[in-house]
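Here's a slice of the assembly, chains where they normally sit.
Every chain is named by a letter (A and B) in the order it is written, and numbering of its residues begins at 1.
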Amino acid sequence: MKVTVHRKAHFNAAHRLYNKNWNMDKNDEVFGKCNNPHYHGHNYELVTSVTGEIDPVTGYVIDMKVLKDLIKEEVEDKLDHKNLNEQVKEFQNLNPTAENIAVVIWNKLRNKLDQKLDLEVTLYETPRNFVTYKGE
Amino acid sequence: MKVTVHRKAHFNAAHRLYNKNWNMDKNDEVFGKCNNPHYHGHNYELVTSVTGEIDPVTGYVIDMKVLKDLIKEEVEDKLDHKNLNEQVKEFQNLNPTAENIAVVIWNKLRNKLDQKLDLEVTLYETPRNFVTYKGE
């Protein structure tokens, strides 16, 4: 019996969207006010979804406390209250769009998660804009 | 790397559920108070989900502003503050159930969307009743 377990977390961060190879006008045209050089920010909400068999001894797919701690170490401690462009190495040459942030988070969690478990992440940049990535 | 990008929108509309080929009693039996000939209405919430590869130059699957404008033109401008039965041609011979509204919206958006992108829509008729359609 395969069940998916979902855990919600959040972090606040500043970012700016732009392509280093473009000039300011081109960046403004493509990214609009998201290209503000002084940055803007979001309350990101993250739903981490882990799929696997129920352990018949515990009734758990994964201990929610273990999953919560993993998200804290790999995501919250590294991204919360940070400037993504300036202070997070994965975005030094990668535009911190919601799509790319989701892929970066998925990779961080995938590395630490038992290979028997499937992983999907959904990242809310705002309550109206969100993205999903499952490593495909 | 395939990512799904979700965008939330909303519109308010009036509708009535009934089958033109049935008499009032039969319609009341099947559709209950949704068959009120004077109409009732909803705040519809729409989640449009678009799946595709991340463009390595922008970091976007689709520019959210482009998607937002597309939803505005194809859905909000055509359905918001309308009487679906009386004023929207797709429902002249189609019962405006949540299921059928979702299919109509999916078709409108699918026509305008790059064929490389997959599309799914989720339509909330109320916070407790909602439907999903992905063109299958």
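What to note about this one:
Just so we're on the same page, a contact is a pair of C-beta atoms (placed from the backbone, for glycine too) under 8 Å apart; a residue touches a chain by one contact, two chains touch by 3 or more.
Quantities reported herein were computed from a predicted structural model and do not represent experimental measurements.
Taking the whole complex of the structure file rather than the 2 chains in place, the copy count of the single sequence reaches 6.
Everything that follows uses one rule, which is that only the chains that are shown with their structure count from here on.
Centre-to-centre separation between subunit A and subunit B, using Cα means, comes to 29 Å. Interface of subunit B with subunit A (complex): residues 1-9, 49, 54, 57-61, 63-65.
Contact residues on subunit A toward subunit B in their complex (touch as defined above): 17, 19, 30-32, 94-100, 102-103, 127-133, 136.
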